[in-house]
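I have a structure here, written as structure tokens, and I will follow up with some questions on it.
The complex appears here minus one protein chain, its other protein chains still in place.
This part shows subunit A:
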Amino acid sequence: MSAVTALRLRRYRVPGWWWTAPAVLLVALLAGAAIGETAIAPDTILKVIANRLLGADYAVDRIEGGIIWSYRLSRAVVAACCGAGLALSGMVLQALLRNPLADPYLMGISAGASTGAVLVAVAGLGGGVISLSAGAMMGAIAAFALVVALARAAVSGAGGGAGLPAAGAIILAGIAGSSLFNALTAFIIARSASAEQARGIMFWLMGNLSGVRWGDAGLALPAALAAVAICLWNRRALDAFAFGADSAASMGINVRRVQGVLIAAVALVTAVMVSRVGAIGFVGLVVPHAMRFIVGSGHTRLVPATALAGAVFMIAADVVSRILVAGQVLPIGVITALIGAPAFALVLIRGGRV
């Protein structure tokens, strides 16, 4: 490392309250593991974690230990990762495309994921070798690639999209791509799904954390951490888009590269999350807006705040989805909207700083 870089590194100071974010997240994770149809005491959870991670040897009820480790904790961790990843994806797209309605599914990712899932689950693609998640992941990436190709072709072609700003082209191409893949999904379900399969697919599409295990966290956790790192790295570029892409360019931002890297990154993160837990709505749209009201538009603070709020919100929504109706788990997408809409209304009416 050269002397200059060392100097610059030293100049980056982390605020003194940084530890509150992981602390809040930890408390949320513990609460997510403690609350459920059988309530489990927090000290039991700590004992189980100590046993598993630190090789400690506390006496814990085996069934309780199993519920906590294999079921609730893995679920809370994946929920946190999805919440953080989706919220950050929405934040990035809202900033880059300068559209308050942008959400992670804008570029056809949820529609493509559902087509992929349906192809595997209903049409029997892959002959049982490909899992539902893998199918959804491939569908999501295919849809995103198609939307980006369409947006590029529209801008450079001589048709109706010629001369369109890049942000507008992406949004319109996303609408076209989403419609196409949603129609494909509906077509496949109508052609070959039984009523039972159709119901299962619908539940999956609204978001479902029931089947989540530690293997899912192995993919969701790196994706969420990568999202946080990429967003923090590009925080000044994201700020510079406040007055539009041209203004960002005149302030030294390589607009095409930043847009390309960030959009591809959030699309991949969203695809990972959707393929694990389905298309959970509302988090990616509303959490970034709520955080803008609370901590302001500067991404140095907005990125950690959005990631944390998304994670905590999703853990809370998952807990509620498990305990709201006794003996039944509701789709988490229903809960995110049921809690999120009034919460957001409250922030809209009462929230406020500059």
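Note that a residue touches a chain if its C-beta (ideal position, glycine included) is under 8 Å from a C-beta of that chain, and two chains touch if they have at least 3 such contacts; residues count from 1.
Here is the rule we go by: contacts and distances are computed from a predicted model.
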item: Hidden chain of the complex, named as in its UniProt record, picked from "ABC transporter ATP-binding protein", "Cytochrome c oxidase subunit 1", "Cation antiporter NADH dehydrogenase subunit" or "5-methyltetrahydrofolate--homocysteine methyltransferase"; value: "ABC transporter ATP-binding protein"
item: Touching the absent chain when the full complex is considered, from A:22, A:66 or A:100; value: A:100
item: Sole residue of A:183, A:251, A:324 or A:345 that reaches the chain not shown, by the stated touch rule; value: A:251
item: Hidden partner interface residues of subunit A, rising order; value: 5, 8-9, 11-13, 98, 100, 158, 162-163, 232-237, 239-240, 242-244, 246-247, 249-255, 292-293, 296-298, 353-354
